[in-house]
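One protein chain omitted, others in place.
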Amino acid sequence: MGEIMTTSTLSRMFDSDIGWSFRQSWTARISTLILIALFAAALFAPFLATQNPYDISQLFLLDSELPPAWTDGGDPRYLLGTDQQARDLYSSILYGLRLSLVVGFASVALAAGLGISLGLLGGFMGGMVDGAIMRVADVLLSFPAILVALLVNGVARGILPPEQHADAAIWVMILAIGLTNWVQYARTVRGSTMVERQKEYVQAARINGVSGMGIMIHHILPNVLGPVLVIATINLGMAVLTEATLSFLGVGMPATQPSLGTLIRIGNEYLFSGVWWVVIFPSVVLVILVLAVNLLGDWLRDALNPKLR
Amino acid sequence: MTVLTVENLTVAFPGRNGVVNAIEDVSLSISPGEILGMVGESGAGKSMTGAAIIGLIEPPGRITKGKISLEGNRIDNLSPEAMRRIRGRKIGAIFQDPLTSLNPVLTVGDQLIETIQTHLKLTKPEARARAIDWLRRVGIPAPEARIDTYPHQYSGGMRQRVVIALALCAEPQLVIADEPTTALDVSVQAQIIALLRKLARETGVAVVLVTHDMGVIAETADRVAVMYAGRIVEVGAVAEVLTSPKHPYTAGLMASIPRIGPRPDVLAQIEGAMPRPNARPEGCAFGPRCPHRMEICGQKRPELSGTATKSVACHLTQGVPA
Partner (left out) sequence: MFGFLIRRIIQSVFVMLAVALIAFMMFRFMGDPVNSLVAENATTEERDAVRERLGLDQPMWVQYGRFVGRAATGDFGLSWRNARPVSTLLAERFPATAELVLVAAGLSLLLGIPLGILTALRPNSISAQSLQFLSLIGISLPTFVTGILLILIFSVWLGWLPSFGRGTVIDIGWWSTGFLTLSGLKALILPSFMLCLFQLTLIMRLVRAEMMEVLRTDYIKFAKARGLTNRSINFRHALKNTLIPVITIFGLQLGGLIAFAIVTETVFQWPGMGALFIQAVSFGDVPVMAAYLVLVSLIFVIINTTVDLLYAVLDPRLRVDTAKSAH
């Protein structure tokens, strides 16, 4: 594990306002703990899992549809039971969690990158460019995110030949979710940019023939970092949910590379035959993940809100 | 008989470091038809006193000592329902900002009629006629037409007139006017003050006029009470208090009013600032800033002494040179 931060930076963070607020809020502490645990589980999935559920050679079909280890008929080798293909549910959940998080983070990164760039562009250039970007943003906002994501998904499927659907699924998902969520970043950054643009140092730079953009970014970023962080956190929860929903609907991650949502879909088909564990356990993990992210986002928003200080 | 008697009123707020008294040992009385001014800086406790009288202290603040009597009957310990019946009917209130005092989605008429019908046993048409009458009395032109209009269709001065009508329409004995002119244009201020004075004389209602503006007091009030750091430091007839203030704080206030005179001077001011409720000094709260400070001022708090019409809380019981 690399040294991400020195102890002095950490202690400085801890002593700051945010650190104090963090120590006050038990929801923030628990959420962070849960998230760290989940991230670690996803990161170390290959080490923590008891098998690689996608490697057919590791599956014994006789072991399919086994209930969890602590119930009647359970097998201690398969902690949470197995599905119809004899895949170990515990391992599948770990890998599925990994996928859900990867898609979540990547789409947030895409949305943030896109949104911040467009916000800077619109705010700096103003005029028609800004107008066009804002118009698109408005139209996009008036549609529910899921619809836009589905549409992008559908278009991608139409363009790609069917054989490539499964492999490209993860990229399509990241693209689809990222494209729907950039607006909030854009608006925040645009606002800050427009404020900065009026300032004298920008005019001075322009007179000197230097583009004010570089200096502006230097000034803008510290201001928007807080709000962007809040948006990103809340967005992460939404992204994970959207991915899960798309996968559940059958247009997300395929059964060969299942995310938590796909697992739930697979489990749903066998609900009536009494195989409840394939649905319940991935659902529980998903809900805990999103709940923790939302709680953290809520706390972060209150902590960074200057009006509440 | 007095309309209102307040005796040793103390309002406390529990804070992080213990209990803080917003106002302490406040005593005053008002006679029917009298206009009593209450002046002081922001935070001195004038609005809090008014809120205590009408029973609208924001929780967690509460009255911890003293009593309030209206026409001889105690009102500070009534049940919420009993207090509600008194509000509007016996004690009215006018607040500072006419813009936000009126409900934007109800017509002026609706708000008036409802207030009238809540307290007086009148039918709807009778109440409506009363409402129109009140609008006319406060100087709204064409009241029959305007009664069904909304507050946003009125200007600031007109809105405050409506507010006054609302405060008086249930015919209370006492009205607490908390900074009624502060949010208005200067030209409109004079009109509203004149209106208040006229209505007070006409209806015989007593008025507690809370303000930080000495000019308004001078024009309108009969007596004035000066508050400092949660206590009353001087009470007396307006003319007397203004021309020969007994308390050094009052004297300082008078001196700091800019005057148009032959010699433009440096503006006089009182050094220092009023202490916060949780940082009041021992002895007299004004002591640290007082030009006539004596040894005893830092040790023992001066009590309000004198008559109801003229009293002062100061160890210097002689008059202060103006």
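For reference, chains read A and B in written order, and residue numbers begin at 1 within each chain.
As a convention for this text, a residue touches a chain if its C-beta (ideal position, glycine included) is under 8 Å from a C-beta of that chain, and two chains touch if they have at least 3 such contacts.
Model, not experiment: these values are computed from the prediction.
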Contacts of the hidden chain among displayed chains: A, B
Option touching the unshown chain, where B:5, B:49, B:101 or B:220 are the choices: B:101
Options B:18, B:60 or B:141, residue touching the unrepresented chain: B:141
Selected residue (touches chain absent from view) among A:153, A:184 or A:233: A:153
Hidden-chain contact residue, picked from the options B:85, B:276 or B:300: B:85
Residues belonging to subunit B that touch the chain removed from view: 54, 56, 84-89, 92-93, 95, 97, 100-106, 114-115, 118-119, 140-141, 146, 149-150, 152-155, 158, 163, 166-167, 170
Where the unshown chain meets subunit A, residue by residue: 139, 142-144, 146-147, 150-151, 153-155, 157-159, 237, 241, 244-245, 248-251, 261, 264, 268, 271-272, 276, 279, 283, 286-287, 290-291, 294-295, 298
